[in-house]
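Shown here: the complex without one of its protein chains, the others still in place.
Note that the chains take the letters A and B in the order they are written out, and that residue 1 is the start of every chain.
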Amino acid sequence: MAKYIIKRILYMFLVLFIVVSTTFIMIHSIPGDPLTATVENLPEATRANYYARYGLDQPLMVQLFRFWKLFLTEGSLGESLKFPGRLAEEFIVKYAPISFQLGIWGLVIGVTLGMLLGINAALHKNKLPDYFGTFVALLGTCIPAFVLAALVQYFFTVKHKWFPTAGWGGAIYYVLPVLCMTLSPVATYCRYMKSSVLDVINQDYILTAESKGLPRGKIIWRHVMRNTLMPIVTMLAPSVAGLLGGSFIIESMFAIPGLGTYFVKAINSRDYTMVVAMNFLFTATYVFSLLVVDLLYLVIDPRVRLEVKQNRRAVASNVPSEN
Amino acid sequence: MSEHLLEVKDLAVSFSSYAGKIRAVRGVSFHLDAGETLAIVGESGCGKTVTVKALMKLYGNSAAFIEEGSSILFKGQEVVTMNNKELSKLRGEGIGMIFQDPMTSLNPTLTVGYQIAEGIRFHDKSVTKAEAEKRAAELLALVGIPSPEERIKQYPHQLSGGMRQRVMIAIAIACNADIIICDEPTTALDVTIQAQVLELLNELKEKTNKAFILVTHDLGIVFDFADRIQVMYAGVILERGTKYELFDDPHHPYTWALLNSVPSKQSQRKGSLYSIQGTPPDLMMDIKGCPFADRCDYCMPICKERMPQEIAITESHGVSCWLEHSMAPKVKAPAAGGEE
Partner (left out) sequence: MKKYVSIVLALVLVLGMLAGCGQKQEEAPAAPSTPSTPATPSTPSTPSEPVKPAEPEGIVVNGETIDKEQYLNVVGSDEPGTLDEFHNSVAATGNILSNLFTPLVRNMDGVLVGDGCESWETSEDGLTWTFHLRDNYWQDGTPVTAQDYVYSAQMKLKPETAFPYAGNWYLIKNGQAINEGKMDASELGVTAPDDKTVVIETEYVVPSLLNTLTFYPQKQDHYEKYGEKYGTEADTMLSCGPFIITDWTHNSSITLEKNEKYWDAEHVYLEKVTVYSIAEPTTSYNMLDNGSVDYLAVADNDYIERFTAREDLVNTRVQLARTFMWFFNMKDKYFANEKIRKAITVAFDRDATVEVLLGGVPIKAKGLYTHVMYEGDYNIREYDGDLIQAMVDKYPDPAALLQEGLNEVDGTKAADWTFKAGFGSTGSKMKEQAEYWQDTMIKKLGIKGVELSFDDYAIAMDGWQTGNFQVACLSWGSTADTAYMLNLFTTKSNAIPVHFDNPEFDELVNTLNKTVDPAERMKIVQKGEDIIITQNCLVCPISYNCNNVFEYKYVRGVDRSPFGNSSYKTVYTVGRP
C-alpha cells in the first residue's frame, strides 16, 4: 500500500512539472507583455529596463530554469509583475484560504442540498420531488453565475437592503456569495445523485436488504448512500481543487479578496509570474485531490483495496521474471 | 379446516408501465405448511418469481402492485394489507429469501458479517453488535463456510460464488424465518457448486422445521428437493401435485412438455432435446382461454375460448386442462424423459 502511494506521489510531481513548465512557456509566448495593456507611451529603453528588472530579457529556457531553481532553492514562485514587491506565493497563502472558505461553504451546502434533492427525486421518481429536483437542476445549469450574482445582489442589497453589496469582513459578507456559489453544485449533484441512486436502487442487493425487513430509511442510508458515493467522490475532487482558485465572477461581483480575481487579472495583464503560480497551485491541488480520491476509493470501496494488493503482488512477481 | 402456515388465494400481481398494465400473475392460489417444500416451476417470465416476491410484498423499485381481491394469509394474518412496520417484521422473521444471483445480491461495500448481522440486530434490538457478529459467524459455520470468524470481516468480492450463495442462505435464515423462499438459488452457479448448495439446502430442511418454496425452471433439481410441485404458466397455475404425482402421472400437456425438455439419457441418446414451439402470450393482453392453448399440441376450440377449471385428480393433484373434461378425447402423455 505504501509503495502504491509513493508511486502515485512521484507521478504527481512529474505531472506538476510538465504542466507548469508547459504553462510557463505558453504564457510567455502569447503576444504582448505586462506593459502593453497599460502603458501607452513606452520608449524602447523603458521597456528594456523593465524586461531587465524582471528577467524577461533572458531566453525563455533560461527563464524557465530560473523559475524552477528559485522554486527548488527558495520555495518561491517569483515576484508578481502586476503587483510589484509581492511574491506570488504570498498571494496564494493569503488569498487562497479566502476563496477556499467561501468555496467550501458553497460546496458543502450545495452538495448536501443537491444530494438530498437528488435522493429524494430518485426515491419519488415521476412525482413532485422528482420534478422539483429536475427543475432546480435545470435552473442551476441554465443560469450563469454572473446572472445569478447580479440578480441576488440586486434583490438583497438594492431592492431590500438586507446585506452589504460588496466587501469583505464578518459573517454577513459570506451570505450572498455563498448563496450564489451554492446553486451550481446543487444542480450538478442533484442530477448526479438522482441517476446514481436510481442505478443503485435497482441493484439486487437492495432487494436483499429489503428482504431482511430493513426499513426504507436504513436501506437508503446503509446500502444506497455508500454505493452512490463513489461517483460523487470522483466528481468532488476536482470541485474541491477548483475551490482554491475561487470563482472569478462571484469574487469580482462581491469584491471578495480571493484568488479568483487575481487569476483573471493576471492573465489580462500578462502577469507571467502570477499566471504560472496560479497554474502551479491549480495543478498541484488537482493532482493532489486525485490522489486523495484514489485513497478515498480505498476506504469506500473494498474492491479497489484488493486490486491494489493484487497489483502489488503482480508487480512484485513480475520483477524477477523481467530480469 | 386447519390453518396453513401460508395460504394464498386468487393472488394477482400487475405492473404498471407506460404501455399499459402488465398482468404478471393472474390469480394463483396455493398453500404451504410448516416443514414442507413447495416448488414452483415454469419457464422464464411465467410469474413464478413475482408470485413469491408478492408473498412479502417485495417489489424493490418496480411499479408492481397486488390487485384487489388477492389474499395472502401468513399464520392467519393478511399480508396484502400489512403496513410497513408489519411488513418489516414479516420479512426476515416470517419469510426469508435467497436470490438467484449471489454475485449481485450482496452489497459490495459492506462486510458479509455486517450484512448478516444487520438483519439480526434489526429484528431483535436487544442483541449487541458483538453478539450479532458472533451469531453471524455461527450462521456462516452452519452454512458450511470454513473459518467463519475471518470470513465475517471480508467483503463479498473476496468470496467465491458458491460461498456467496451460502452467505445469502445465512442471511435468509438469520432471523429464524418460518418460510425460506429460494428463487432459482442455483441458476447462476457452476454445476458442481449447484450440487453443494442444494445439499446444504437439503440439510437445512432436515435440521429445521422450516417450510421452503423453491422457484426454478430446472425440473432436475426439483425432484430431489421438493415435496410438492406446481407448474406455472403465464401467471396461472396449470398443474399441481406431489412430486411423485407430477413426475409419474403428469396430466397437463405443458407439464409433459416441461418434463420432455429435461435432458435425460434417453433424449441424449436420441440426439435431440424437446423444445416447446412458440412463445408465451403477451401479458398485457386479456387471455380468454387457456394461456398455453396457442402452443399446445392438443389444443381444442374450447381451449381458446375459456379457461378450464381446476380438476382434482387426487386430493393433492389438480390440473387445469380441457383434456380432463369428460367430453375431451383421451390423450396419452408422451414418454416422459424426466424419470431416470
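Note that in this section a contact is a pair of C-beta atoms (placed from the backbone, for glycine too) under 8 Å apart; a residue touches a chain by one contact, two chains touch by 3 or more.
Being a predicted model, the structure only gives us computed values, none of them experimental.
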| item | value |
| --- | --- |
| Displayed chains contacting the withheld chain | A |
| Options A:182, A:239 or A:269, residue touching the unrepresented chain | A:269 |
| Contact residue for the chain not shown (choose from A:6, A:30, A:61 or A:93) | A:30 |
| Among A:25, A:104, A:150 or A:235, the residue in touch with the chain that has been omitted | A:150 |
| Residue of A:12, A:25, A:198 or A:255 in touch with the missing chain, whole complex considered | A:255 |
| Residue ranges of subunit A at the interface with the undisplayed chain | 30-43, 45-46, 48-50, 52-54, 79-80, 82-86, 94-95, 150, 153-154, 157-158, 161, 164-168, 251-258, 261-262, 265, 268-270 |
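In the analysis below, only the chains that are shown with their structure count from here on.
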| item | value |
| --- | --- |
| Chain centre separation in whole Å, for subunit B relative to subunit A (CA means) | 52 |
| Residue ranges of subunit A in contact with subunit B within the complex | 125, 198, 201-216, 218, 222-223, 226-227, 300-303, 306 |
| Touching residues on subunit B, where the partner in the complex is subunit A | 56, 58, 60-61, 84, 87-93, 96-97, 99, 101, 104-110, 115, 118-119, 122-123, 155, 157-158, 168, 171-172, 174-175 |
